[in-house]
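Removed: one protein chain of the complex. Kept in place: all other protein chains.
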Amino acid sequence: MEYEAVIGLEVHVQLKTQTKAFCNCRIEFGSPVNSLTCPVCLGLPGSLPVLNKTALDYAIKVGLALNCSVQEFTKFDRKHYYYPDLSKNYQISQYDLPVCKDGFLDIQVEGQTKRIRIKRAHLEEDAGKLIHEPDKSLLDLNRTGIPLLEIVSEPDIHSPQEAHEYLSDLKMIVEYLEASDCDMEKGTLRCDANISLRPKGAEELGTKTELKNMNSFKGVKDALVYEIQRQNNLLENGGKIIQQTLLWDPKESKTVVMRTKEEAKDYRYFPEPDLPPFIISQEKISQVKSSLPELPKEKLQRFVKEYGLLEYDAGILVSNKEKADYSEKCFCAWTDKNKKPVVNWLIGPLASIASSSNLEIQQTGVTAKNLAELVDLVENKNLVSHLTGKSVLEEMVASQKTAQEIIQEKNLAQISDEGALAKEIEAVVKGNAKSVEDFKAGKANALMFLVGQVMKRTGGKANPKVVQEILKRRLSNA
Amino acid sequence: MAISRETIEYVANLSRIQLGEDELKKFSDQLAAILDFIDKLKNADISNVSPTSHILPLSNILREDAPKESLSASQALANAPQERNNFYIVPKAIE
Partner (left out) sequence: MLNKLTAYELLEKLKKKEASVNNITTALSARIKETDPKVCAYVRLDQPGQINQCGLPISIKDNICTEGLNTECCSKILAGFKPPYDATVIKKLKSAGISIWPNKLNMDEFAFGSSTENSCFGPTRNPWNLDCVPGGSSGGSAAAVAADEAVWALGSDTGGSIRQPAAFCGVVGLKPTYGRVSRYGLIAFASSLDQIGPLTKDVRDNALLMSIISGHDEKDSTSADVAVPDYTQSLSGDIKGLKIGVPKEYFIEGIEPETRKIIEEAINKLKGLGAQVAPVSLPNSQYAVPVYYIIATAEASSNLARFDGDQYGLRKANIQNLIESYKQTRGEGFGQEAKRRILLGTFALSHGYYDAYYLRALKVRTLIKQDFDRVFSEFDCIVAPTSPTPAFNIGEKSADPLSMYLSDIYTISVNLAGIPAISLPCGLTKSGLPVGLQILAKPFAEETIFRASYAYEQSTEWHKIKPKL
């Protein structure tokens, strides 16, 4: 029996506001324990919440970018459960009237576009952090109250690869909007999955399990691969899937049943009496919509159309907004209509130099103008070879000097002038009679040897292409 | 409306309140009487009536995303039953 996986992803995105969702405490990763709290986020008796307007704006922004319909009337609800990291033992969240719903994200799967529907996106507050010791737990409430946007997909994802695509695209979009840092390691992007199997072609959903503790993109993929296999094996052997919550163990590379912390959850949702509802006007929605930056997909299409990039290359350069903006500056600095030369240098040499220092191309300090100049000197003017050009670029990154300056300082300019090379070429020809004979006898290698000798004599400065041309002509004449 | 012992136990568990045997019995009876009394609400005509969650016609109460001073850790922990290095010590919470 062939089974297909049915996956739904629940993503929590920590919003990049300056202050928490319901109080004015600053948000700062890595602050001293319990140093960023106040009566409100501590849930002290008598405290009351007031919503951060930027958190709401971000929720609307992300919802619109995900093609959701933003609700005209939205409100908050209390979600009750007892846990030490929840200071009020209820979370202010949204239940039946989430701020955004019915959106979608189109991903690319094997060259095809696939639509993953987004059920809803709602605002809620984060909980604190617990550190577990054998006989007790330690609680830091700095994180409590930070605004989260919970984005829930429909179970339209059918493979770990699709899940990966969906997550990457979602992360890219949210980063473009500057709504979150989307860092799984830091916990500003978190992902839980619901996964079930069903016979291929069937409509009904199978019993699902919930996967948690996937703390990296790789973890998500690995966990899904594992769980699909586990469920598959179980079903193949006539077993039944039990609905349960599983934790991904990245060390052992398997899923482990989570010890149930409480019985069937009765969250006793009811409308939050301390927060009057929110009415989001069409005007507000239009205003936010018009303030949305160009999103990754749109930018990619535009790069292809306007600058003639290949989709693959454009895909690499739009993967984050700063990189895309920098790249575009480079395209414009490169006045030729064919942008391929500068694109190659961005994706190739500059990217590899940058990554060796754990940077991105736009963080190297090389201005668009200077990069364009270098590419021009290499590709159009042949002032230095490609190889030399790469070291010039390295130096540009290290010293922030221009290509011209470096070539001049280090005397790297290639000698391409025939007149200047004539003497050396003659000397080599005269001094390597055997190789000359070999070449004339048809051994192509001999030519490369002679070129190499000229390069040696000129300290590597001769333009090898030009030397090769001259030698060819010289030897075929004699 | 009679409240079964199971229901009281379920609700007590949901509320995280330990009840003694005599409390269980007493609350069963008292809550049953109260719920009986509350049942008269069934007679109210609520067709076409919307619920009142907020009595004032307020909406869109928002604040600026501007940082203000937080409590110091020692202020935050001043009432803590147990603390260590500015952490609250809480019961073992199993993930």
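Should a chain be cited, it is by its letter among A and B, assigned in written order, with residues numbered from 1 in that chain.
What we mean here is this: contacts are C-beta pairs under 8 Å (C-beta built on N, C-alpha and C of every residue); 3 or more make two chains touch, one makes a residue touch a chain.
In this text, all values refer to a predicted model and were calculated from it rather than measured experimentally.
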Option from A:Pro84, A:Gly103, A:Gly206 or A:Pro349 whose C-beta touches the chain left out: A:Pro84
Residue ranges of subunit A at the interface with the undisplayed chain: 39, 42-51, 78, 80, 82-84, 87-90, 135-136, 139, 262, 266, 268, 270, 273-276
For subunit B, residues in touch with the removed chain: 7-8, 11-20, 23, 27, 30-31, 33-35, 37-41, 44, 46, 49-56, 58, 61, 63, 71, 75-76, 78-82, 88-94
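Everything below uses one rule, namely that only the chains that are shown with their structure count from here on.
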Centroid distance [mean C-alpha coordinates] between subunit B and subunit A, Å: 42
Residues of subunit B defined as touching subunit A within the complex: 13-14, 16, 53-54, 56, 58-68, 70-73, 76-77, 84-95
Touch list for subunit A against partner subunit B, complex: 17-19, 24-26, 32-39, 42, 50-56, 75, 82-85, 130-141, 213, 247, 258-259, 261, 263, 266, 268, 271, 273, 275-279
